[in-house]
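Removed: one protein chain of the complex. Kept in place: all other protein chains.
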């Protein structure tokens, strides 16, 4: 098992997730190497992240925000090949919350429990008027960490 | 050569296009059958259609429209397999303009000139306020048919 | 209601489907016009078609075919705008089976039952060795029409 910079202890990390979604790998998401195209991992991460934020009441779909989270960076480690029609479960959690940004972690597992992808990415909370980073409200921090 | 409903005479039709764009087939646009995924054809059609409308001054990117074209339907005939890294030229033309809608035709060719895709689709001109079909301005009709 | 060439009687057609899958519209499947991008319809059609063929035992995932179905054409009518996070149900059926090809019909509905997309497309059954159209086995025809 290679060392991944954002994972301290593998077993602790694996067991720290409580939210997940499951998606089947679509035929159009494969590529000519016969497996799920690497880009697809980030489609799943986005879907899982938004569903997670929605479940916490932090994703306003109607676009009427005073402030909203923007992706600052994203990364993914590809641990196992993934194939057409596999059912992949993407787990999401908030790993850290700062003043105006938060760190989201991702873990994707196969039906047999194998971890096939891990990832992380920062979101920055942006003021809708100034387009600058702004403090995450305490209420939002509380929801993210609960 | 199979009969395609929107093509009367093949040679006449083939020679009736004057606008085109060329795109390379991306690796992420292939699928596990080893060729370009069928969905990709519609990505190319959209890109070619918008570039065509832009070239005619009919695609307002800033979103400040009184009225704008909406896709009413789309179809594609797959005549030849397409593979990774092929350079595909997508030709676009206005086949017909009605009161509030127009019919766009598509033809995709390979570097050797072979036609690999044909297609068509109607656009309906929608009033931005009422969201109902509205008459295409005469100036726009003129540009489309010139 | 506009006339759609592949639908004879709307009510009869609507009630003729017995297989469907349901998918949520992903954020990455929207576009800057604020709705589901048109290309996405064909992603859903492909997923629904393959799940349908699999359910009938007619999609061999391992690639060991003597013959396999290839998409000959595809078309989609866009009846209603579709938005992020809507749950769309895509219904699929075999409308017709010929000697070496079959016609698949699609109908997508919203949670309130509104039909937002209709479509169709032919599949041609191709011999894996000769790459030419070949007769659809009687057993397969039977499964498709049951």
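Which chain is which? They are A, B and C, in the order written, and residues in each are numbered from 1.
Simple rule for what comes next: a contact is a pair of C-beta atoms (placed from the backbone, for glycine too) under 8 Å apart; a residue touches a chain by one contact, two chains touch by 3 or more.
None of the values given here were measured: they were computed from a predicted structure.
Listed by label, the shown chains that the missing chain touches in the whole complex are A, B, C.
Looking at C:31, C:66, C:114 or C:139, the residue that reaches the missing chain in the full complex is C:31. One chain of the complex is left out; on chain B, the residues touching it are 24, 26-28, 43, 46-47, 50, 54, 61, 84-85. Those residues of chain A that touch the chain absent from the view are 2, 37-39, 42-43, 46, 63, 70-78.
Although one chain is not shown, part of chain C still touches it, namely residues 27-28, 30-32, 34-35, 37, 39, 84.
Everything below uses one rule, namely that only the chains that are shown with their structure count from here on.
For the pair chain A and chain C, the distance between mean C-alpha positions equals 31 Å. The geometric centre of chain A is 36 Å away from that of chain B, both derived from CA atoms. Chain contacts: chain A has residues 27-28, 84 touching two or more partner chains.
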